[in-house]
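These notes are about the structure you will find just below.
Here the complex is missing a single protein chain, while all its other protein chains stay put.
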Amino acid sequence: MSAIRRWAIALGVLLLGRKQRQPRFADRTRIVPPGDPDPRAEWLVLLLLLAAAGAAVGFIVFYSFNHLAHQTQYLGLALGLAFGFVAAALVVVGKRLVVTEELEEDYPLPGHPTSQEELEQLVEESGDRFTRKRLLLAGAGAAGTAIGAALVVPALSLGPLLDTGAFYETPWRRGVRLVDGHGKPLLLDEIERETFYTAYAQGADKELLGSPIVVVRFEPSQLDLPAQRRDWAPGGVVAYSKICTHAGCAIALFRKPTFPVVEPGPALICPCHYSTFDPTRAAKVIFGPAGRPLPQLPLAVDSSGVLRAAGNFSGPVGPSWSGVRSKRPRNPS
Amino acid sequence: MIRALVRYLDERSGTAPFLNKALRYVFPDNWSFLLGEVALYTFVILVGTGIYLTLFFEPSTAQTYYTGHYLPLRGHQMSVAYRSAVDLSFKVRAGLLMRQTHHWAADVFVASIVLHMLRVFFTGAFRKPRDLTYYIGLTMLIVALLEGYLGYSIVDDLLSGMGLAIGYSVLMSIPFVGGNLALLLWGAPFPGSPAFESRMYVAHVFLFPILIATLLGLHLFLVAARHHTQFRESRRTTEKKVVGIPTFPGQAPRSLGLFFAVAAVLFLLGGLVQINPIWLWGPYHVAQGTNGAQPDWYLGWLIGALRLVPDFDVTIGHYTLVPNPFWGGALFPLVVFLLLYLAPWLERRLTGEYGFRNLLDRPRDAPWRTALGVALFTWVFVVFLAGASDRVFVSFGVSYEAQIWAYRVLVVVAPVVALFVTRRLCLALQESDRLGRIRKRAEAEARGELPQPE
Partner (left out) sequence: MRRALAAGAVALALPAAAGAQPGVGVNAKTGEGLYAAYCLSCHGVDGSGVTSTSHPRGVLDLEGLGPPLEGVGARAADFYLTTGYMPLANPHDQPRRKKSPFDDHEIAALVAYVASLGKGPGVPHPQPQRGDVSSGLSLFTEHCAGCHQVDAEGGYLTNAVAPPLLQATPVQIAEAVRIGPYLMPKFPANQISDAQLNSIIAYVQWAKHPDDPGGWSIGRIGPVPEGLVTWLIAAVALVGCCLVIGRRFQR
């Protein structure tokens, strides 16, 4: 018989043959009750499994492309359908091909008093030779606590724990120039009203919370700063920390009224929880959950017209913690 | 062939008797019992896709410049972590599928745990002896929330970076010790030392998954050891006997089928629906922010809480005792989870029942429990809705400020209303059940049949 004929016959048997096997355990009481065959269901399951195989092959095919438009969609569809067809096949097996049984079983006992007592007894009798159990337990407790503490202590290397001085550090102090994102110094005359600028401390890492500030210009008559800050705003230019005092997001919104008769006043706003600060009144909180105003940076103009800090912020930058009102910020360098 | 396999297994492990018993374990036949399995299978998909992602993601905050194909980011300075995530999305074949499936699975994981928890709570399945199982489940929920938060934060994109700043602030706001803890964990003031990315990564990829897997193993062991609860469905379902489908052959294709269905849904979503398109947000920089930044849905209740609290820090002289984010970001979730943990104890105290319970209640049969549960859920849900009020304003024009005030009122009023309405509803349903039973008995008697015993 040629190989092809043999394979063809085998395939035919595979596809069309039905099981006529003698069950091995025919003479025993059944564990699983008998059930009727369902040839339609079997064909359906076969079809679903072949569809799953097809989808999986599809996935492999789609994957093999170096670049295909919507490749992710095809891959997801193919793999998802492959799994989906297998799921469907199993559901059909569960509903139509598996023998339906409803069994009863006892719930486990709520407790095992005898075993519990034996356990107790075991532990108790094992302690026969101990006369100072409590004292020894106290000693074990002391050893355990101390060793536990010793093992935990290296976690302190993760960062400072007791010294929160780092919170007060900013890269600003008297004389530090204001620069833009590309390092170019800000000139007083280039700062216009009705817009807002982001500036950084020259030479400092831009990713420090204390570095970025927001700079806005008003007519000096529009400003209402506390007495001790009257000279913090040369030409009506004010600067505040750009980091929201509520939860640390960047104050990326500036509201500027075109027609103040009907529009709300100028404001610096945080996009996270919408804390709203009034830049004409030392960044007082006028809406939203922030608990303290934005720290203000005193400004001065040098002889070449460049804006410089005239000191450090009026308070620590960023979100509040227990010591946020106890000390003034400082420049560590 | 089966004979050879079984013999091999039993000779080398001696587990044939155990398998015989285990394969005939009786599963009560109710669809709502499959919700926990959905969570389990989602976790499997999370681990599988997660492992794939770790083969490509680089958790480093070292700065680099993007030189890949995605034009809008060309030349941008970013962390290596962010760039590796962008490369995973664009350069690694099937990378975007795995990333999106992983992220969808994370969202669905928490959702399925919540659904499962609701079923467990409202049917009283958490009562003794399953209170320990319940505590383990609650702990897994908390770990899952943290795990998800860390997972999307290690990518260092603009949205998740803003979210990390908020997490830092909430930690800082804990009275007395918050600042110290935040400094310890981050290693330096925000954005922290470069090691912080490693800390998040190792927690997300190793520590928390091991924790969840261990708790999950314990949880499943306890469920099997004490056996599933069951609904009171017939004369045969009692506190002593459980009725249902055996693991094999009955339940096996169902559970296996559900696994593949979960995999199908997740991979279909992962390929067809875009999630967290980090290339659109750009890398995180401390001085940048975008409007509309939100945490993933399962932390939406916290952003709502943070927005609703009015603007005050509690101070004593110069000492800031309670910074503002504490109330919404820390105390609120603490209270919610405390109440959830206390549920079994409260149940025992309020009903006076200290014994074992294997039978479940229909929610209507325990009016106070159901009402209190609905009230707690309403409380959390109202706060959750408040978190999306800015997008509601942008999409539907309802004033944000008005919404905030409305939610501040609802947060107090809605749970109380829900409590009483739910209780009334349960009692009304019980009454209609009772009348239904009386009617059935009367009809049976009228037909001359003996009434069925309860």
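List of remarks:
Per-chain residue numbering starts at 1, and chain names A and B are given in the order in which the chains are listed.
Note that a contact is a pair of C-beta atoms (placed from the backbone, for glycine too) under 8 Å apart; a residue touches a chain by one contact, two chains touch by 3 or more.
From a predicted model like this one, the values you see are computed outputs, not experimental measurements.
With respect to the full assembly, the chain omitted from this view is in touch with A, B.
Within the full complex, the residue among B:Thr139, B:Ser198, B:Thr290 or B:Gln430 touching the omitted chain is B:Thr290.
Touch with the chain omitted from the figure is made, among B:Gly257, B:Pro344 or B:Pro415, by B:Gly257. The missing chain, though absent from the display, is touched by one residue of A:Ala41, A:Ala56, A:Ala166 or A:Leu253; that residue is A:Leu253.
Contact with the omitted chain, checked across B:Met140, B:Met200 or B:Leu269, is made by B:Leu269.
Mapped onto chain B, contacts with the missing chain fall at residues 29-35, 38, 71-76, 89-90, 96, 100, 104, 107-108, 111-112, 115, 158-159, 245, 250, 254, 257-258, 261-262, 265-266, 269, 271-277, 280-282, 288-297, 300, 388, 390-391, 393-394, 397, 400-401. Where chain A meets the omitted chain, the residues involved are 70-73, 76, 87, 91, 94-95, 100, 102, 181, 190, 192, 194-198, 250-259, 261-264, 267, 269, 271, 274, 276, 287-288.
Following the convention adopted for this analysis, only the chains that are shown with their structure count from here on.
If you average the CA atoms of chain A and of chain B, the two centres end up 14 Å from each other.
Put simply, chain A touches chain B in their complex at residues 32, 63, 71-77, 79-84, 86-91, 93-94, 98-108, 110, 155-156, 158-162, 164, 166-167, 169, 198, 200, 206-209, 211-212, 242-243, 246-253, 270-275, 285, 287-292, 318-326.
For chain B in complex with chain A, the touching residues are 24-26, 29, 93-94, 96-97, 100-101, 129, 162, 165-166, 168-170, 172-173, 175-176, 178-180, 182-191, 193, 195, 199, 225-227, 236, 239-246, 249-250, 252-254, 256-261, 263-272, 285-293, 303, 306-313, 315, 318-321, 323-325, 328-329, 356, 358, 390, 400-401.
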